[in-house]
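Take a look at the structure set out below.
Note that one protein chain of the assembly has been removed; the remaining protein chains are unaltered in position.
Just so it is clear, A and B label the chains in written order, and each chain counts residues from 1 on its own.
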Amino acid sequence: MHARGMERPSCLSRSSKMNSYITNALSDFFFKYETPRQVLVRNRRVGVVCRLIQLGVLAYIIGWVFIYEKGYQSTDTAVGSVFTKMKGVGYTKVDGEERVWDMVDYVFPEQGDSSFVVMTNFIITKGQKMGKCPELAESRYLCNSNSDCERGIIERTGHGHMTGKCVGNTTKTCEVVAWCPVEDDRKIPDPALLMSAENYTLFIKNSVTFPAYGVKRSNLVEGIDNQYIKSCVYDPTTSPLCPIFRLGDLVQLSGFNFATIAKEGGAIGIVIDWTCNLDYDQSECKPIYTFHGLYGNPNETDMARASVGYNFRYAKHYMEDKQEKRTLLKVFGIRFDIIVRSVARKFDIIPTLTAIGSGVGIFGVATVVCDLILLYLLPKREFYNNMKFKVTETVEQEPLDEFSSEKEVSKE
Amino acid sequence: MHARGMERPSCLSRSSKMNSYITNALSDFFFKYETPRQVLVRNRRVGVVCRLIQLGVLAYIIGWVFIYEKGYQSTDTAVGSVFTKMKGVGYTKVDGEERVWDMVDYVFPEQGDSSFVVMTNFIITKGQKMGKCPELAESRYLCNSNSDCERGIIERTGHGHMTGKCVGNTTKTCEVVAWCPVEDDRKIPDPALLMSAENYTLFIKNSVTFPAYGVKRSNLVEGIDNQYIKSCVYDPTTSPLCPIFRLGDLVQLSGFNFATIAKEGGAIGIVIDWTCNLDYDQSECKPIYTFHGLYGNPNETDMARASVGYNFRYAKHYMEDKQEKRTLLKVFGIRFDIIVRSVARKFDIIPTLTAIGSGVGIFGVATVVCDLILLYLLPKREFYNNMKFKVTETVEQEPLDEFSSEKEVSKE
Partner (left out) sequence: MHARGMERPSCLSRSSKMNSYITNALSDFFFKYETPRQVLVRNRRVGVVCRLIQLGVLAYIIGWVFIYEKGYQSTDTAVGSVFTKMKGVGYTKVDGEERVWDMVDYVFPEQGDSSFVVMTNFIITKGQKMGKCPELAESRYLCNSNSDCERGIIERTGHGHMTGKCVGNTTKTCEVVAWCPVEDDRKIPDPALLMSAENYTLFIKNSVTFPAYGVKRSNLVEGIDNQYIKSCVYDPTTSPLCPIFRLGDLVQLSGFNFATIAKEGGAIGIVIDWTCNLDYDQSECKPIYTFHGLYGNPNETDMARASVGYNFRYAKHYMEDKQEKRTLLKVFGIRFDIIVRSVARKFDIIPTLTAIGSGVGIFGVATVVCDLILLYLLPKREFYNNMKFKVTETVEQEPLDEFSSEKEVSKE
């Protein structure tokens, strides 16, 4: 009976013409369908275990991959732009000299970048001009005679170019060509001179575009109009969408103490998080602001290790009596880095199919595990082995014949 | 017959030594191969439907995953660097005073960053010095008596630190310690003072390195030599690779009107897109420039909402008569953000295998769908059920014996 089935197609192809051969091949291809044969094991223990494993996998695929991780959506990150503007005026009265500091004076750089520094403390050295003067009276610059100050040598951390002279009578330090007098930054004003910075406000304008979905959003979302902006101040619970931040609040939300960070400086990261599900309406796509202390926090364990605070030097140049002079400021301040993190998600057929495909793959793992139980752990494993497998003999040397195939069938 | 097959291996292992046992296990492992048994269903309707589903899946995998999404390639993003340089001179004649503005005057910051501002309009306040003067004659600063101007209070959006005096005779506003006279920015020059900015040119130098492939490219690609750069101007159709951009063109390509953006300021994103298929020659890897209005577009719906334009303040300090003075500029300008997006692709064996593996997984879905049709929808579903499944009885209580296995076989 077996042989009869085999002869038929070969007879057919031999006796027919080319055309009908192709037609047959095509119809053979299209009218046939293979599906794996399966054993239906009626065994309570195996059944329950396997079904539970399969249900677990299914729950994982649907619950986790689809619902939690939203595997049916494609993602896109945004092209964004940030513009910042500080408002507020500081006031100092040092040695009887009143002075106000407006945003032009205390923001670096001035043009509203996403990364900027707000000055909170400073050491000012007025009227520096190019000339010769002794180094600072610090241990590393001290000298006893001219031979300690080799001419032309530049101390890397020094203030100038040694002339070879030791200024013995006054400070006992080497003389240098430098901006004179040299800055003395050994004592940092405490408390910080511009403690009023706590009341400055920061306005953040952020627009993001998700190119793949053609969606453009601004942190001035629906409802944040001109009127609201004029009076609101950001608060994590009551006004989480107000784009105006009080500096003191920012510092506190980052876990810093204002007096400490104001004195020596530090860095704060403002993260604007645009995580949007564009399967909902665009207007649901709103920013979330979070604040991180980047460094300078004195409570941190690494504080003792190295290099606390944030400072840089800055000079205002002017001409006086035909000579170039400068006012040098060592600025201690809070650096703000505004970081935009964005990810938009929308239904897409490709990741959906990929997630399903991968889910089927994981289902395969469940089958493998169940088979292992069935074939190796159960007492009746040999019976199931026989049900599952049809064994062919090692009959390589023998030609294919009626007998061998008969024998195979009979072995089942 | 069944029993005979089962006894043989156990006999063998019992009678042979350990060595030959391992050899046998190995040869057993290596000389055997399992392949699923399948039913070949000869049914036109099922066959055609299933083959079409399978062909669709195959077309999807090959056409989409491989050809369209290039799933056989790995990807890498670039480490890049952008340098910009503005050229052009502006000219103003205000109150008979002629003045030219070169790049040092109108670009902020000056060092050629990827994000910078070009000044197009300004409000100048000359000769400010630290002192006491009345606030601006605006409604929110008005006062009737000294009691309205509490000493020491700083109005957040004001210009200084109140002295507690109401300057009654002239402006009827509180007196403040501030940079005096205070800036009056209530009237923005219209049209913009530096409308000539339209003719400035921007030169962009951008180099990108794809570390994973060791490929380094510059936007000065092959053919863009010194000679060409001297004369070319970017045009999306005729000179899409020229790295020199006319400001008026940039504004227009971003959907802005130059007169409007010049007056109040705005922000434009220049995206340099490096999407490279490195399976072709490196020289095919060329940048594409696109331009987006980031904010400040008055045609936008959110314009009415809040905060249009782009401006910041900037001061030039000088010494006069031993006193520090400054020239304050409120700068309105166009901010350019140059954003490099890069992705290079190259053939890689890993993603190829992964894509194939995932494709096989999706194929499995096709099989599941076809089986559902075959086993649940067709009129002959019970017949196919019997073809596909071999059922074992619930014979847990019985030991494995000749009889039960006989029965199973006979049920097929």
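The rule we apply is simple: a residue touches a chain if its C-beta (ideal position, glycine included) is under 8 Å from a C-beta of that chain, and two chains touch if they have at least 3 such contacts.
Being a predicted model, the structure only gives us computed values, none of them experimental.
Between the chain not shown and the residues B:130, B:319 or B:373, the one that touches is B:319.
Of the listed residues A:80, A:158, A:243 or A:287, the one in contact with the hidden chain in the full complex is A:158. Touching the omitted chain from chain A are residues 1-2, 5-6, 31, 34, 36-44, 46-48, 50-51, 60, 64-65, 69, 108-109, 115-117, 130, 154, 156-161, 176-179, 267, 269, 271, 292, 294-295, 302, 305-307, 310, 312-315, 317-319, 322, 324, 326, 328, 331, 335, 337, 339, 341, 357-359, 361-362, 364-365, 367-368, 370-371, 374, 387-396, 400, 404-405, 408-409. Seen across the whole complex, the unshown chain contacts chain B at 29-45, 79, 81, 83, 85, 87-89, 91, 98-100, 102-105, 109-113, 196, 199-201, 203, 205, 207, 209, 218, 220, 224-226, 228-229, 316, 318-320, 325, 327, 350, 353-354, 356-361, 364, 379-380, 382-384, 386-387, 389-391, 394, 410-412.
In the analysis below, only the chains that are shown with their structure count from here on.
Taking each chain's centre as the mean of its C-alpha atoms, chain A lies 13 Å from chain B.
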